[in-house]
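For this view, one protein chain was removed and the others were kept in their places.
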Amino acid sequence: MEMIIVSTGGRKNNDGEMNLTNNRQQIIDRTLKLYVAALSDAADEIGLNTVCMDRGIVPLTKKKRMAGFARTGKLVRSPPNRPYDEKQLDVFMSLGTEAVDGDLLVIDTAGATDCSAWGQVLTRIGKPLGVRGAIIEGTSRDIDDIDKMDFVVFARGRHPGTMRGRYDMESVQKPIVCGGVTINPGDLIFADGDGVVVIPPEHIEAVLKHAEGVVETDEWWANKLDEGKDPHDLHKERPIP
Amino acid sequence: MEMIIVSTGGRKNNDGEMNLTNNRQQIIDRTLKLYVAALSDAADEIGLNTVCMDRGIVPLTKKKRMAGFARTGKLVRSPPNRPYDEKQLDVFMSLGTEAVDGDLLVIDTAGATDCSAWGQVLTRIGKPLGVRGAIIEGTSRDIDDIDKMDFVVFARGRHPGTMRGRYDMESVQKPIVCGGVTINPGDLIFADGDGVVVIPPEHIEAVLKHAEGVVETDEWWANKLDEGKDPHDLHKERPIP
Partner (left out) sequence: MEMIIVSTGGRKNNDGEMNLTNNRQQIIDRTLKLYVAALSDAADEIGLNTVCMDRGIVPLTKKKRMAGFARTGKLVRSPPNRPYDEKQLDVFMSLGTEAVDGDLLVIDTAGATDCSAWGQVLTRIGKPLGVRGAIIEGTSRDIDDIDKMDFVVFARGRHPGTMRGRYDMESVQKPIVCGGVTINPGDLIFADGDGVVVIPPEHIEAVLKHAEGVVETDEWWANKLDEGKDPHDLHKERPIP
C-alpha cells in the first residue's frame, strides 16, 4: 500500500510518480517554496475534493509554515471512573518515537477541548527525529516552551490540562479526520498562516505542478497590475488567480 | 440619494451637513484621531441602534486601524454541479476597480467559511485607487502578502480556498449585513483592535462631535485619577466614560 511506502520513507518501486513521492525531502523543499492557497487552487483545478482544513485549525506557535507527510493518531475519551492505564501513554509516545524524518503528526481527538493532546515532551521526542510539526483536532499546551524549540503546532486553541485520564489512544497510522478533512498516513500536509492543505500521495506531483503555475500566474498578474493594466482585460487573458 | 452622493465622493449639494459627509478625507482624518469605542459610546448617546460589529469580526493584518466609506458587495453560494461562470469575477473585481479614494470594502458572504472572499489580487487592485481596507463576513487569504502592502483586512478568520466555484456575486452597492450590522453604501466605517463601528451618513457629524467629547472626558478622568481623586466622586461630576 502506498501509505506504507510513503510512511517508511525510503523504499522504492518501479513507478516514477511513486519514486517522487518517496523522495520526501525533495517534495518538502519544493512545497515550501509555494504557499498554501496555491496548493488549494491547484487541487481545485485537478478536481480534488475538500483538501483544506477549516478555519478553526490555527497556528499557535510563532513559526507557522511547515510541510511534511502525515503520521496519524486517534484519541478517544477515557471512560469515567476507571484507573488510568499508564501503558496508553507508551502507545501515544510511539507517535513521536517511531516517527521518521519528514513526518508531520496529525492527531484526531474526537473534538474534546478540555485537555491538550500536544505539549513540550512530545515536541522534545519528535523534533530530533525530523518531525516537522503537529496538527491537533483539539487543543495544545506548553506553547511558550515549544516556541523555544522552533517547532510548529496548529490546533483549535490552547488548554493547560493533561490528556492523562481524559484521552485513550485508539489507533496509530490509521485514517483520521482533522479540521474536516480525511487524512491518510503519508498524505502531504502543508500549512501556513492561511490554513492547512492535505494532498494524497497519488496527487502530489500534479498538485505541485499546478501550484507552481498558480504562483507564476500570481506574479504575472502582480506585474501587469503594477504596469497599470486593466484587471478585467487581464482576466480575459488569464483568469484571476 | 445620499448613498449615491457619498459613494461617488465628489459631488456637492446645498445642505451643509451633506457637504461635510461629502468631504471624505476630512471626515476620515477626524475619525482616525479618535478610537472605535468612543464612536460607539457617542452613537449610544444620540440613540442609534446597533452600530458595532460582533466580536467575531477581527483584524487579520498587522495594521488594524482604518476608516472609510462603505462600498458593499454581496456573495451567495454557487449552485453545485454547474460550470463556473468566469464573468462573475468581472463583477466581483468591479468592487475594486470602480472604487474611489476613501472607500472601504465590506463583503457579505452569507456566512460561508469554506473559502475566502478577499486576497492579494483585490488588494493590489483596490489599494492604488485609495481603498482603505476590507471587511469580510467570512474568511480571507494571502494575509502575509497583504501585510507587505500595508493594507487592513478584518474577517472571521483565514481560509486558503478560492471563491471560484464556491461564491456567486449577487449585488454591488446594495445594503448588506456584516458582523450583525446592516451596512448601506456610504456608511462611515471605523475599525481598530477593539472592533468595527458603522455610522450612517446622516449621523456622522453628530457622532463625531459626541465622540470628541467622549475622548475629552476620558482625558479628564485619566488626569483626575492620576491626581488621586476618588472615582465615585468623579462619577458624580462627570459619569464614568
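The chains carry the letters A and B, assigned in the order they are written, with residues numbered from 1 in each.
Here is the rule we use: contacts are C-beta pairs under 8 Å (C-beta built on N, C-alpha and C of every residue); 3 or more make two chains touch, one makes a residue touch a chain.
Predicted, not measured: the structure shown is a model, and the values here were computed from it.
Enquirer: I'm checking contacts with the chain that's been left out. Which of B:Val58, B:Val76, B:Val100 or B:Val177 qualifies?
Expert: Touches the omitted chain: B:Val58.
Enquirer: Would you mind spotting which of A:Gly130, A:Gly157, A:Gly180 or A:Gly213 touches the chain that isn't drawn?
Expert: Candidates A:Gly130, A:Gly157, A:Gly180 or A:Gly213; residue touching the omitted chain: A:Gly157.
Enquirer: Using the document's contact rule, name the residues of chain B that touch the chain not shown here.
Expert: 35-37, 39-41, 44, 50, 52, 54-56, 58, 192-197, 218, 221-222, 225, 230-232, 235, 239-241
Enquirer: Hey, which chain A residues sit against the chain that's not shown?
Expert: These residues touch the chain not displayed: 86, 89-90, 93-94, 96-97, 113-114, 116, 119-121, 124-125, 139, 141-144, 156-162, 164-165.
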